[in-house]
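Left out: one protein chain. Kept in place: all the others.
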Amino acid sequence: MRKLISIILLGMVATGLFMSISQIPFGEPGERIGDHFINQGVNETGATNIVAAVVVSYRGFDTLGEVSVLFTAAMGLGAVIGLVRRKKTHTPIEPASLIVYTGCRFLFPVILLVGTYIVIHGHLTPGGGFQGGAVIASAFLLMYLGCRGKRIRENLSRGLESLGGLLFILLGVTGLVIGRDFLFSFLPEGEAGNLISAGIIPLIYMAVGLKVGSELTGIIDHLIEDTDELPE
Amino acid sequence: MEIFGMILIGIGAAFLLIGSIGIYRMPDVYNRIQAGTKCTTLGSFLTIIGVGVVQPDWFWKTLIIALFVLVSNPVSSHALGRASRKKRISLYDKSVVDKTDEFTGQQK
Amino acid sequence: MEIIAGILVLLMIASAIAAASFQDLMNAVIASCIVSLLAALLFYLLQAPDVAMAEAAIGAALVTGIFVIAVKRTKRFEE
Partner (left out) sequence: MNFLSEYTYYIGAFSLIIIGLYIILVKKNLMKVIIGFSIFDTGIYLFLIAVGYLREGTAPVFSKPGLDAGKMVDPVPQALVLTAIVIGVAVLALAVILAIKIYAHYGTLNLRKIKEQRW
């Protein structure tokens, strides 16, 4: 019965979606809000990656809101984990073999370097704070899986995360302090295409990368720590 | 130079094809892991290097990517094989030799 | 290029159906990981390299890791 109702409902949703989707033209040029960003983005912000310009400069305030959503989710996760404090029963974790251990130890700095590169070059090439932060977090995931027992201190990840958020807000408030708008780009734009250019976009992307990387690392750390205490 | 790169890509693609046939044909997990690892490591290495030879601007980037594949692929396959051995997945009936207990015997 | 996109879309739909129908949750997790990877390739074909990068790093590595930890923590088989 429940399945029947679900499928009927699904059929209705599918019909509506199909009718609306088939009206949208694919790949046709039209009235786009992005035209202004594409045509004027390099002049106005100095970043050659227009997506970075949109994320950090044109929609910077939204990005601040989204980063705070991320922070709220991580905070809720920590609260839920801390809700039930089970007693520590140390089940012996079998260590990974020597090959895996050495391989992870070798690959970890390489992936970390790639993540940092992606964060720093966010305003020039595809990439940026969100992608680089995700790559950094996946490097820590590799370390947690390959080298069991090694663990970054919780205070460190929490501190870095707070530092990232604080940096973002401070950079935004600086624009207010010097008498302009929130997130005003107070640094010179420089020549588009150089590493040091585009005003405060690289700085904000670094803050975002720091925040996203430490946030996701903290989430993985919570999950793995919770798993290790499994009472068998 | 471009023809040399194309030849490299062709050899790599052939190795990848052989590897996928091996994954399809081999009888048990361990043989499949072996076929997959050896052929895909060499195949993807040659393909990536070939791309770098065809486009000389990208040569150093492709070299780094190829080295990364060269390190990560055997390690992950080793982890897979060890995990499946830990789960006591049985070998193929006609397997000849099994030295797992000999190597891990002193740990138990 | 359209043929490649069509093949990728077909593979992606097949993986999604597989993720829906597997009883073993670990298999379903791997199938959803394949969906994310193919979606990242499609993003690249749609000229969105930023999104492709994020989707590949998150969909393939982080989400799969989180799901595997969770499945290890709870039951593996769907009853």
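Going by the order they are written in, the chains are A, B and C; count residues from 1 in each one.
Rule of thumb we're sticking to: a residue touches a chain if its C-beta (ideal position, glycine included) is under 8 Å from a C-beta of that chain, and two chains touch if they have at least 3 such contacts.
Just so you know, these numbers come straight off a predicted model, no measurement behind them.
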{"item": "Neighbouring displayed chains - absent chain, whole complex", "value": "A, C"}
{"item": "Chain A, residues in touch with the chain not shown (by the definition above)", "value": "2-3, 6-7, 9-10, 13-14, 17-18, 21-22, 24, 26-29, 32-34, 37-39, 41-42, 48-51, 53-55, 59, 62-63, 66, 69-70, 73-74, 76-77, 80-81, 83-84, 125-126, 128, 130-131, 133-134, 192-193, 212, 215-216, 219, 222-223, 226"}
{"item": "Where the unshown chain meets chain C, residue by residue", "value": "2, 5-6, 8-9, 12-13, 16-17, 19-20, 25, 28-29, 32, 35-36, 39, 42-43, 46-51, 54-55, 58-59, 62-63, 66-67, 70-71, 73-75, 78-79"}
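Going forward, only the chains that are shown with their structure count from here on.
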{"item": "Geometric centre distance via CA averages, chain C-chain B, whole Å", "value": "22"}
{"item": "Inter-centroid spacing, chain C versus chain A (mean Cα positions, whole Å)", "value": "19"}
{"item": "Multi-partner residues of chain A (each touching 2 or more other chains)", "value": "none"}
{"item": "Junction residues of chain B, two or more chains touched", "value": "none"}
{"item": "For the chain B and chain A complex, residues of the former touching the latter", "value": "68, 71-72, 75, 78-79, 82"}
{"item": "Partner chain A, residues of chain C touching it in the complex", "value": "49-50, 53-54, 57-58, 61-62, 65-66, 69-70, 72-73"}
{"item": "Residues on chain A engaged by chain B in the complex (per definition of touch)", "value": "96-97, 99-100, 103-104, 106-107, 110"}
